[in-house]
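Accompanying notes for the structure given below.
Yeah, one chain of the complex is gone here, protein chain that is, but the others are all in their spots.
Up next, subunit A:
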Amino acid sequence: MLYLINEVINLSNRDIIEKENIKLNVYAKDWKGAVREAGNLLLSSEHINEEYIEDMVKAVEDLGPYIVIVPHIAIAHARPTNEVLKNGMSLITLEKPVEFGSEDNDPVDMVFAFCARSKENHLEALQELVGILDNEKKIERLRNIEDIEEAYYILNRK
């Protein structure tokens, strides 16, 4: 019972995106560079092994730019594998937008990267992400923000 209560408290206090997983005004040469930059945050915060980054790049190479699921925003991810150490999400905003080749949603200036250990246990993280994507005001603010503290606050405010 105590365990369950702790679980609930942990969940409600958990960050959607930790400060170390946010980077603003990043320079990326092209879409691959952008995906790798977002992936590198998850790598240095020990959410993934390096292979996962290339898995995310390969997903777009194999299947096309479908990860640009809303205008100007890409949700980079790959299949849950052993390369994922814990569930997580990162966000980069780009200094200059890049083309993913998406007919309708290019150019991209924000890239979220997410990693999940299994299909089931990241649903909550995705719901949180949808909550952010749904909020046009939040997205507009994030797009132009220069201060990580402020970005962190916007992303994680309950």
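FYI, a contact is a pair of C-beta atoms (placed from the backbone, for glycine too) under 8 Å apart; a residue touches a chain by one contact, two chains touch by 3 or more; residues count from 1.
Keep this in mind: contacts and distances are computed from a predicted model.
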Among "(2Fe-2S)-binding protein", "PTS sugar transporter subunit IIB", "Carbon-phosphorus lyase complex subunit PhnJ" or "L-lactate dehydrogenase complex protein LldF", UniProt-listed name of the chain not shown: "PTS sugar transporter subunit IIB"
Contacting the left-out chain in the complete assembly, out of A:Ile22, A:Ile53 or A:Ile75: A:Ile75
Touch with the omitted chain, as defined above, among A:Leu24, A:Val57, A:Leu85 or A:Leu133: A:Leu133
Note that subunit A touches the absent chain at residues 59, 62-67, 69-71, 75, 77-80, 102-105, 114, 116, 119, 122-123, 126-127, 129-130, 133-134
